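Missing here: one protein chain of the complex. Every other protein chain is in place.
Showing chain A:
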Amino acid sequence: MIQLENVSKRYLVKKALNNVNLQIEPGHIIGLIGSNGSGKSTTLKLIAGLIRPSKGTVLVEGKLANRRICAKVAYLSELDAYYSFFTVEQTVDFYARTFSDFNREKAEEILQFMKLDRAQKVKDLSKGSRARLKIVVTLARDVPFILMDEPLSGLDPMVRQSIIRGLLSFIDLERQTIILTTHELAEIEPLLDTVILLKDGTVVATERIESIRDKEKLNLVDWMVKNYEQ
């Protein structure tokens, strides 16, 4: 379980998160949604232990989220973060050496699924292939929590679908939990079971997708718009 208790985060004078309380149960695919600047990436970085809260505590399975929490959490950055002079294969090797939980076999499977050429240099890959490579090295880690910051943004529909299918093929919800941020709501909706809606650094709502559809008769896009208009 992930717990945020009275968490605030300030960047110099700008408040990114304001007194957030959250509990994230394991075994789900959770969408963290909200407008640009609502605090989605900040929330993920806090859980990944990459930044520290200005106030409050962030716990992952009862442990304070600091830099050592990366043993439990895989984090996919929205930025490209690898060495461009590496080949695909060298990138995978690098991750395998860096993380003791890295599952080499699984990485091979995902590489094949994503149709990546292991001899190609990262700097020569298309944006879509770089995005796929990021998915490979993130999903190949056997960790309980996988965080993905904008895994679909700026990609064509074929790449987006291969990423969605890849996610479904290579995660194990009995042991893993995924939290991802996205603006591609219509596309990602069937993949999620829970959404957390952020607005101006606060949590507006946490809901099950199916109960939004069931009770409010709304899809995710309309539900978000409605919540933002209030």
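Please note the rule applied: a residue touches a chain if its C-beta (ideal position, glycine included) is under 8 Å from a C-beta of that chain, and two chains touch if they have at least 3 such contacts; residues count from 1.
One rule holds in what follows: contacts and distances are computed from a predicted model.
A single chain of the complex does not appear, and UniProt lists its protein name as "GntR family transcriptional regulator", one of "Gas vesicle protein GvpA/GvpJ/GvpM family", "GntR family transcriptional regulator", "Isoquinoline 1-oxidoreductase beta subunit" or "Choline dehydrogenase-like flavoprotein". From the set A:T57, A:S84 or A:Q161, the residue in touch with the chain omitted from the display is A:Q161, counting the whole complex.
Checked against the full complex, the one of A:L4, A:I179 or A:L192 touching the unshown chain is A:L192. The residue from A:D80, A:D101 or A:D214 that touches the chain not shown here is A:D214. Seen from chain A, the chain kept out of the figure touches residues 27-29, 161, 164-165, 168-169, 173, 189-193, 209-210, 213-214, 217-219, 222.
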